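Every protein chain but one is kept in place in this view of the complex.
== chain A ==
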Amino acid sequence: MLQVSGLRSAYGRIEVLHDIDLTVGAGEIVTLVGANGAGKTTLLKCLSGTQPVTGGTVQFEGADITGLAAHKRPGLGLAQSPEGRQIFTSLSVAENLRLGAYNFKDARVASDIDEAYAMFPILKEKRNLPAGGLSGGQQQMLAMARALMARPKCLLLDEPSMGLAPIIVQQIFDVIVSLKARGVTVFLVEQNAYGALRIADRGYVMETGRITIEGRAAELLADPRIREAYLGV
């Protein structure tokens, strides 16, 4: 579904992504783990089109989207829940959701919103309040629900567990697993390596702008290098 080959990206003259290769197959949950500053978010930005690519290609469903403008990607079925959630704080929860369906004007938008409320009941309770007043966990739910409003085939998630209480993190991860059941492909970038690898099919480990280890999630969980570096055991 998503194929990255030889991808490079730079901030100014400093290259931060070196020759990245990775694939995300249809229906998979693939996670990218790594320490702070490894380049995970930069890679995700390259995929969503908000960070310029200096080399290599990104293919989505066989089509080259390397240079495609960011705003055209959700229409293809590639949606993102960005780092730091980036919800529209001055707009109401319901308005945030409706904006997620910006490309759609049909009747399904209303039923999609109901579905989002069913997935996250707290959002329904707070639907008319400004999104800025939500707690961190609720904002993360809103960011995911908003991304799902674009009816994605593939959802890019950037650190959905960041700064959240463990019980909320579990809830978010449960939702990600349920997305897989609905046929949505998920590419999950996480610092919480243990949690992410437990729900993922496959995983990649990134260190200072390179993919250093890749494999099946279960294998990575058992890998002594990863256990020592990322799982703290």
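Here is the rule we use: a residue touches a chain if its C-beta (ideal position, glycine included) is under 8 Å from a C-beta of that chain, and two chains touch if they have at least 3 such contacts; residues count from 1.
Convention: contacts and distances are computed from a predicted model.
The chain not displayed here is annotated in its UniProt record as "Branched-chain amino acid transport system permease protein", chosen from "Aspartyl/glutamyl-tRNA(Asn/Gln) amidotransferase subunit C", "Branched-chain amino acid transport system permease protein", "Ubiquinol-cytochrome c reductase iron-sulfur subunit" or "Alpha-E domain-containing protein". Of the candidate positions A:54, A:103, A:135 or A:170, contact with the hidden chain is made by A:103.
Only one of A:32, A:65 or A:79 touches the chain withheld from this view, namely A:79. Within the set A:26, A:70 or A:165, the residue that contacts the chain not displayed is A:70. Although one chain is not drawn, the whole complex shows that of A:19, A:61, A:95 or A:115 it is A:95 that touches it. Residues touching the missing chain, restricted to chain A, are 48-50, 69-75, 79-80, 82, 86-91, 95, 98-100, 102-103, 105, 146-147, 150 (touch as defined at the top).
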